[in-house]
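Below is a slice of the complex: some chains, not all, each in place.
Chain IDs A and B follow the sequence of writing; residue 1 opens each chain.
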Amino acid sequence: MTAPSRDILEVFDNPNPERNYEIVHTAHEFTSLCPLTGHPDFATIEVAYVADAKCVELKSLKLYLQAYRNEGAFYEAVINRICDDLAAVLDPRQLEVTGDFGVRGGISSVITARHGDDDD
Amino acid sequence: MTAPSRDILEVFDNPNPERNYEIVHTAHEFTSLCPLTGHPDFATIEVAYVADAKCVELKSLKLYLQAYRNEGAFYEAVINRICDDLAAVLDPRQLEVTGDFGVRGGISSVITARHGDDDD
């Protein structure tokens, strides 16, 4: 199985670039590995964006997210990396990525990153 | 079965053009085809608008939406096209079209376009 790479993401021309409209994809079956223990983590990932010239093709988004299956990474790194990869290939007007991770050691976690929400 | 065309949409005179009032039509049984695989997609389509001189006739809206049944198109293109076609025949004061598409590859999608929400 391929490692997660922004090369997996395919795009198509935004059919209506003159309009600002919202696209929300919700992946219900995301799984990656804990970088410390190697045990699997599970999450729901929501990608919400306003496209500029390009939209992400849905099947390639599925394959890109599936590529995390055997990848060891902290929750925070996973969400920021998805946000960065989508920003790189889409150059979107707006983009927010949220990961809602299942219970580990009695603790559940939600991480939310917005493209362009930079520290000054 | 006819291809989707704004010519299918019929209108009638807004009975109360001096008032701004809201009209919401929700089509629970929309289906189109994936442009890459040819497999069927399913969605709920919501059309919400404030009419100006014209209202869309309901049966013609049904026939217009049914015409997507054998049409291959990306989600984003479908929603923008419905938005554009309704805008063209109605010239409405406000218009928002939302498509809530069923799970594909573990991912569900919602696309929302507003007429006049243009990129400057």
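The rule we apply is simple: a contact is a pair of C-beta atoms (placed from the backbone, for glycine too) under 8 Å apart; a residue touches a chain by one contact, two chains touch by 3 or more.
Keep in mind that what you see is a predicted model, and the values were worked out from it rather than measured.
Trainee: Taking the 2 displayed chains as a starting point, can you state how many identical chains form the whole complex?
Mentor: 10
Everything below uses one rule, namely that only the chains that are shown with their structure count from here on.
Trainee: Approximately how many whole Å separate the CA-defined centres of subunit A and subunit B?
Mentor: Those two chain centres are 28 Å apart.
Trainee: Give every residue of subunit A touching subunit B within the complex, in rising order.
Mentor: 12, 14-29, 51-52, 55, 57-59, 61-62, 65, 93
Trainee: For a test of understanding, state which residues of subunit B touch subunit A in their complex under the given definition.
Mentor: 36-37, 74-77, 79-81, 83-84, 103-114, 117-119
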